[in-house]
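Removed: one protein chain of the complex. Kept in place: all other protein chains.
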Amino acid sequence: MELKPGRFFLIRVPSGSELISYIKKCAEDLGISVGIFWLIGSFRRAKIGFFMEEEGSYRTIDVNEFTEVINASGNISSIDGEPFIHAHVALGRMDGSCIGGHLIEGEVFIVEVWIQELIGGGLKRVKEGSLYLWPLE
Amino acid sequence: MELKPGRFFLIRVPSGSELISYIKKCAEDLGISVGIFWLIGSFRRAKIGFFMEEEGSYRTIDVNEFTEVINASGNISSIDGEPFIHAHVALGRMDGSCIGGHLIEGEVFIVEVWIQELIGGGLKRVKEGSLYLWPLE
Partner (left out) sequence: MELKPGRFFLIRVPSGSELISYIKKCAEDLGISVGIFWLIGSFRRAKIGFFMEEEGSYRTIDVNEFTEVINASGNISSIDGEPFIHAHVALGRMDGSCIGGHLIEGEVFIVEVWIQELIGGGLKRVKEGSLYLWPLE
């Protein structure tokens, strides 16, 4: 799907925010219905997921420690008219070792995010099996 | 090299595709000769490489398991007039541990990719030692 760049935002996420809900609120407040984003920073704790294809559900991994957010990136689309934030993340521990996957939630210490709005078309996720996916073209 | 943004695409890659050849085919079909891309998703299996400077070749690592694609990013340039896809990838295993490097191939379960075409100049890779590289400026 071809889209056009809309507005561009650089945002520092306040300490203590939960990242996914914060980006969702940004999308709602700024009226972004489609977009992509990237971020770096650090988390006080996080929850990540690994998709279990046979079960059709995510295995959850709790990261109960301070980590560097090496990167997270993802996209803003919609499910049933509401913004949906899909992000994956790589986290670095104190010894530099990495843990990562689908980002379920992250408690922000410091996060710097850049968001590119995309205009000229909607991007709706529709249920396919146990996942909400974009249409294939 | 200064370039200008061209078209922008958000694409869901069909399950079962091999990712690098799929992006190459996108570049050919859409007529993208220079571009950059990012993606998240999951792979059923993958093959990554680690460059051995002394040997001048890649050591290959087979990832024969389902992984979350934490991120992959790269660029579209050309070698001998044909699109060349250079991508690196970080993969997350079931326990959240990460494996990554140069992406040789990945069998897609689900991948969401965004591609920014760049116009106003070609980007040709030329052989230097054992690698195909962009010119230094």
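First chain written, first letter: the chains are A and B, and each begins at residue 1.
Quick note on the criterion: a residue touches a chain if its C-beta (ideal position, glycine included) is under 8 Å from a C-beta of that chain, and two chains touch if they have at least 3 such contacts.
Just so we're clear, the structure is a prediction, and the values are computed from it rather than from any experiment.
> Just name the one of B:Val13, B:Ala27 or B:Ile48 that touches the chain not displayed here.
Within the whole complex, the residue contacting the unshown chain is B:Ile48.
> Can you say which of A:Lys4, A:Arg93 or A:Lys127 touches the chain missing from this structure?
A:Arg93
> List every residue of chain B that touches the chain not included in the displayed model.
Touch set of chain B with respect to the missing chain: 1-5, 34, 36, 38, 48-53, 59, 61, 63, 71, 73-75, 86-90, 97-102, 118, 123, 131, 133-137.
> Contact with the hidden chain only, please: which chain A residues?
That gives, for chain A, the contact residues 5, 7-12, 14, 38, 40, 42, 44, 66, 68-71, 90, 92-98, 109-110, 112, 114.
Operating definition for what follows: only the chains that are shown with their structure count from here on.
> How many angstrom between the C-alpha centroids of chain B and chain A?
Each chain's C-alpha centroid was found; their separation is 21 Å.
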